[in-house]
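For this depiction, one protein chain was excluded, whereas all remaining protein chains were kept in their positions.
Naming follows writing order (A, B, C and D), and every chain is counted from residue 1.
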Amino acid sequence: MTRSDGGCGDQIMQNALQMVYLIPLLPLLGFLINGLGRKQLSKPAISLIGCGTLLVSFALSIWVFLQVKGGNVHTAHYFDFISVGKLNIPFAFKIDQLSSLFLLIITGVGFLIHVYSSSYMQEEKPEHFGRYFSYLNLFIFSMLLLVMGANFVVMFIGWEGVGLCSYLLIGFWFKKQEYNKAASKAFIMNRIGDLAFLIAIFWLIAKLGTVSFDEVFTATNLAKLKTFDITVITLLLFVGATGKSAQIPLYTWLPDAMAGPTPVSALIHAATMVTAGIYMIARSNILYSLAPFTMDIIAYIGLATALLAATIALKQNDIKKVLAYSTVSQLGFMFLALGCGAYTAAVFHVMTHAFFKALLFLGSGSVIHAMGGEQDIRNMGGLSKKLKITFITFLIGCIAIAGIPPFSGFFSKDAILLSAFIKNPVLYGVALFAALLTAFYMFRLLFTTFSGKFRGTHEQEHHLHESPPAMTIPLIVLAILAIIGGFVGIPEVFIHGGDKLGEFLSPVITEQEHHVSHSTEYMLMGLSTGLVIAMIIFAWSKFRNYQRSEATGFGKVLENKWYVDEFYDAAIVKPIKKAGTFFNQVFDNKVIDGIVNGVGRLLHYGSRQLRLVQSGQAGSYILLMVISMVVIFVIQFFIRK
Amino acid sequence: MSITQILFWFLSIVAIFSALMVISSKNPVHSVLWLILTFFSISGHYILLNAQFLAIVNIIVYAGAIMVLFLFVIMLMNLNKETEPQKHKWLRIAGAIAGGSLLLVLVAALKDTDIKHQQALVNTGGIGLIKNLGKELFTTYVVPFEISSILFLSAMVGAVVIGKKE
Amino acid sequence: MPINYYIFLSLALFCIGIVGVLTRRNAIIIFMCIELMLNAVNLLLVAFSKMHYNAALLAGDAATTAGTDGQLFVFFIMVVAAAEVSVGLAIIVMMYRNIHSVDVNFLNRLKH
Amino acid sequence: MNALILSAILGVILMFSGILLKQKAAIRNIAIAGMVLLLVVNIMEMCGTVFFNVNTHGMIVFDRFALLFTTIAFASTLLYLLLSARDMEKVGVNYAEYFTLIFFILCGITLTASFKSLLILFLGIEIISIPLYILTGSDKKNLKSNEASLKYFLLGAFSTGLMLMGIALIYGAKGTFDTASINVFTEGKPSLLLVTGMLLLLFSMSFKVSAAPFHFWTPDVYDGAPTVFTSFMATIVKAAVFIGFIRLFDEAFGLMQPQWKLFVAIIVVATLFIGNITAVFQQSVKRMLAYSSIAQAGFMMMAVYAMNTDAKEGLLLYAVAYSFATIGIFAVLIKMKDYTFDGFNGFAKHQPLLAATTTIFLLSLAGIPLTAGFLSKFYMLKAALAAGNNLWLVIFAVVMAAVSVYYYFRVIQAMYFKEGDAPPIEVSRSFKWTLVVLAVLVIVFGIYPDLILSHLYF
Partner (left out) sequence: MISLLLILLPLLTGLAAFFIKDEKLVRTWALLTSLATLVVSILGLCCMNDTKYLEYECEWLPSLGASFSLKMDGAAQLLCLLNTIAYPLVFIAGWDKTYKNAKNFFALMLFAQAGIMGVFLAADALLFYFFWELALIPMYFLCSQWGGEKRIAVTFKFFIYTFVGSLLMLISILYLYGQTPDHSFSIESFYNINLTSKQQSLPFWLMFVAFAVKMPIFPLHTWQPDTYEQAPTSTTMILSGVMVKMGLFGLIRWLFPVITGASFMWGDVVTLIAIIGMIYASLIALRQDDLKRLVAYSSIAHIGLLCVGMFTQNASGMQGVMIQMFSHGINIIGLWIVVDWIERKTGTRKMSELGGLAQKAPALTMFFVIIALANIALPLTNAFVGEFLIFNGLLGSFTQYYVWYTVLAGISIILGAAYTLRMIRKVAYGETNEITASVKDISLNGRLALGIIVVLILAAGIYPQPILDLTSGVTDSLVDKFDIIRKALLK
């Protein structure tokens, strides 16, 4: 696994994995074709290209995965991206367990969502349709770069690339300025994180002179780093992650990002992009294991985010907003896991979450589709009769996220809770509470949407219909995955060696062994499951047939998301704008330019005064001459002596 | 105190007094007359300094030709006390102070020069005689002499240009 | 007579001339004052020439012509003065023709 | 020597031609021909052929420096005549006499450039001044002209008085008028008489070159004099007096630098300041040029200040750059009806060629590279820096140069960028071509000054 020198050593050319560049290349091609030919191509052609390229790379990813499973991990080096002085940054891909797993998730879920989109976006004009698919492909491309990059810089390229795509896709319907605002907000908040990421990279370069994983994560290099450096670097990287993965304090962009088309929300803002932060930290777990302080920070931030988002989700009425906040909350769980050193658990949850959250989003998409663009759940209800498949799949999704065995969510969330318990029972308690809230608001959503009687307008009711197969099939597939997805990580307590995922990832992820008695483990599982079921029943009793009611008191605070956006606006945005106005109107014009022009004005004034000396009278001229003569004589004879 | 010294003091006082009168008398004609007196006293000094030739020339050229010219002009314009323009009082004072301070400064500066004890006034020596001067003028100083003719020419042409009626 | 006296005398005349220039407005008078200044210079030159002559004599050079140049310079000054006077008076007369005044401050178009 | 005598003769010839010939063209042609002859003869003397060999008893020495400068002066005068001789007709009836006086002035210039005795300097300056009084007043019916000539005369005579007093004191101290023997003093410090005389000479010379605080006559006289003659006296004459200035202070007072350097520095600063600052607010281009000539004098004074080889070369180059540019501008200005800045509005539309050349001249005056003006200023700064620890002076000069850009570019702006109807003026083809030649020369010397300076050495 040593980085090749120059990239064309024989053993590397022999290595089949050298061909992985095809995986990102195909979506890139799709992007170019669809992007440039969006006027010429017809919709079917566009969707064919969009999905086809992705299908192929999905197939390739499976092949790669099998290769890796067969123990063939490889760093494919292509060319020197930047090489200055001692610093050399190659353009290289790293194919190992972690990346191959993510490859599967991205291409797989991505493919499904492409298929889904091809019918969901039917109403768009061809060129916008093409634009949509080109963006989507571009996103897949950058996401693949992100996970395949063999060093932090290539990773960063993808990192910013996905940010760009999310910007483009949130603002896809660019006629609506508030959508564009949301897009800009997403991009800028990501930028803040990215800056921290960059500084971390620079710090690494300054200390180690290299950024490639293979070299950074070697014992010799890590030994060079002082604890302080490691803490700073890891913290900075984590700040980067908070931007991308919507953690406190940079999470507010994600709910707004729901402005984009629903499949986009499913793909980017639920399944893949937002998990980039987790991937990055998991990727550099060796570094993090050396920075306990950072780990604590991560754990607390993650937990706080999980709780905060969950509380907010309780009172949201926009179906997508609820899902968005639940995403934030779930991401919080993942970070909690990371903070507790349970990297595998985090990755596991990323996977399962990708399944059920994508499922939920697509389901909501199907609902919105059916409701003719209506997103407010207060105007829904009783949809279960009309949208059977959607309802069932949605239900599965909810069960999965709520964490009821044997659905996938249960295993991953359980692993996380366990790790939290091991770190600190208090953490566990809070996390459990958040999990319960999750169950509650998810089922609130489910019941208000599907049960009870319809609360929308009549023509909406008349218009209600089940979505076409192109949309339902992905739902079904994802539903199946949401059910069985958890079986790759069955805890030891049930089956010895059930934790396939853990084994698979063990080469890249080193976790300290933890030991809790089986009884405790059983007890915890039972507790959580029981409470969750109780919560579901409570929600059922409360929202079986929903009555519209104004939120009051605390509920209002929650409905307004703890006024965090308002706070940011007042604390940061407004001052910056004020400063800009001040500099623009006062400082630049009056002060600096004032000085410059003042010199000119002074010149004029001096000139006007000075020419009065030229009185035009010979007498005064001579007088002045004589006086100056006297002065000079005095200087010469009486002063200079 | 020899006779020459007495003469020196006398002439000096006359010169300075008449010079002061030149600048102070209201009537231009009077100033001219006072100025002529000044020139005469200066010529007296020349004689004391055995510069006989210059003394004569001074009287002929200055007191004679030039001052008469002035007198003619003044008469021609019949300037007199009434037509005489007066400077503003303060300006006059300022001028007087300026000139006076210049004198003061110069005198103060030059009162102890390294040559202050050298004698100027002795009755010997004939360099001032026309013979010597002429010899010098037409041998060593012939070139400047010719050049001065150019000066006169230009002055003449100038007078023509300015004076000729159109 | 020490040379200092001559220096002071001519300086005095010279400065009187300057004062005249400064205090009068009649162009002709001003011009006359300038002539006075020139004469002061002449006097000084003659005195100096005499002084240098003496110095040379005392140095023991019996047939010296030291100091001649000074007197010749005076001669040239007179030449120049004459020329100047002719031109100057011409100018003054010309002005008088135009404005019927010899006041130097009367014409004051050119200023600032 | 050739030039000295020939110029005198030519003066006389023209004086009579005024009586004998009636048509002005003939007179003009004689003058120009004479000018060419003068130039040729002078160049021949540079090459070593001397026609008249008069023993000047060491009062006049035609060394390389003097000859080179006189050549420059004659060349500029030739160009000046070619451009502006025609315009003298407008001034008054005494057409021939004007040429006569100009030739006499050239005679004086030759003296001033090559004197070795204070007497010659004095005569030279007087031969320059007296005709100038006349030329200034030559527009007899014009009161401005009268006023100018009266002021010029009174102040000039006054400064002559100062100069004579200075010479007298120096004579008292040294007993000689010969510059070389003035410059030697055995006793450590120069005597008070000498210093006083030197300072008086400094004043009078500063007056003649219109350096502050003895510059007051300049704006009024340049403004009031007929523009044709302003052009002449502002350029060639001023340059000549400067040559006399630097010669005097190099040869006679070279060893007294401690006594005068400070005052020259003060004069430089004052001149630059007053000239540039006052020019900013002027409304008439002619008067602006008068002030600018003061400012340029300030720069030339830096040569006197520095007093080294660079300074001398630079002064020669400056004489060329400044004279050529100013002559060109004045030649155009004479043609204008309206001397105010607004008079130039839209000038470029009607007269693209004149505008272009004028622009080049203005750029040269402003000291923009590629023009002779830049290199001459450059030499000055270089010389001043080489003269010792005086960065402050150089910086000040540079800032003032920046100020000068302000008023020079006002003209360019008016000509090119302002809308206006400058009345179309008709100019002869020869005039245009002479102007172009002048502009080309300005640029050529700006790129390769050695064309001139290489003649300074064998």
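In this section, contacts are C-beta pairs under 8 Å (C-beta built on N, C-alpha and C of every residue); 3 or more make two chains touch, one makes a residue touch a chain.
Small disclaimer: the values here were computed from a predicted structure and weren't measured.
Enquirer: I'd like the shown chains that the missing chain touches, ordered by label.
Expert: Across all of the complex, the chain we cannot see touches A, D.
Enquirer: From the list A:24, A:108 or A:171, which touches the chain that is not on show?
Expert: Checking the options A:24, A:108 or A:171, the one contacting the hidden chain is A:171.
Enquirer: Any idea which of A:156, A:279, A:361 or A:428 touches the chain not displayed?
Expert: If we include the chain that is not displayed, A:156 is the one touching it.
Enquirer: Given that one chain is not shown, which residue among D:21, D:180 or D:398 touches it?
Expert: Checking the options D:21, D:180 or D:398, the one contacting the hidden chain is D:398.
Enquirer: Of A:180, A:375 or A:460, which residue touches the hidden chain?
Expert: A:180
Enquirer: Applying the definition given at the start, please give the residues of subunit D touching the unseen chain.
Expert: 313, 363, 368-370, 374, 378, 381-382, 385-386, 391, 394-395, 398-399, 401-402, 405-406, 409, 413, 416-418, 448-450, 453-454
Enquirer: What residues on subunit A make contact with the chain left out of this view?
Expert: Looking at subunit A, the ones touching the missing chain are residues 79-85, 87, 127, 153, 156-157, 160-161, 164, 167, 171, 174-175, 177, 180-181, 183-184, 187-188, 191-192, 195, 198-199, 201-203, 205-206, 576-577, 579-581, 583-584, 587-588, 592-593, 596.
Everything that follows uses one rule, which is that only the chains that are shown with their structure count from here on.
Enquirer: So the centre of each chain is just the mean of its C-alpha atoms; given that, what is the distance between subunit A and subunit C in Å?
Expert: The separation of the two C-alpha centroids amounts to 99 Å.
Enquirer: For subunit C versus subunit D, what separation do you get between their C-alpha means, in angstrom?
Expert: Averaging C-alpha atoms per chain gives centres 27 Å apart.
Enquirer: Suppose each chain is reduced to the average of its Cα coordinates; what separation in Å results between subunit A and subunit B?
Expert: Chain centroid spacing, subunit A to subunit B, equals 104 Å.
Enquirer: On subunit A, where are the residues touching two or more other chains?
Expert: 611, 614, 616, 618-619, 622-623, 626, 629, 633, 637
Enquirer: Identify all positions of subunit D at which a residue touches two or more other chains, and write them in rising order.
Expert: Those would be 119, 123, 126, 130, 133-134, 137, 140-141, 150-151, 154, 158, 172, 192, 196, 219-220.
Enquirer: Which residues of subunit B touch subunit C in the complex?
Expert: Interface residues on subunit B, with respect to subunit C: 4-5, 8, 12, 15-16, 19-20, 22-23, 28, 31-32, 35, 38-39, 42, 45-46, 49-51, 53-54, 57-58, 61-62, 65-66, 69-70, 73-74, 76-77, 79, 84-87, 91-92, 94-96, 98-100, 102-103, 106-107, 110-111, 113, 115-122, 124-125, 127-128, 132-133, 136-137, 140-141, 144, 148, 151-152, 154-156, 158-159, 162-163.
Enquirer: Along subunit C, where are the residues that touch subunit A in the complex?
Expert: So the residues of subunit C in touch with subunit A come to 18, 21-22, 25, 30, 104-105, 108-112.
Enquirer: Spell out the part of subunit D that touches subunit A in their complex, as residue ranges.
Expert: 150-151, 154-155, 158, 162, 192, 195-196, 199, 203, 207, 213-214, 216-217, 219-220, 259, 262-263, 266, 274, 277-282, 403, 406
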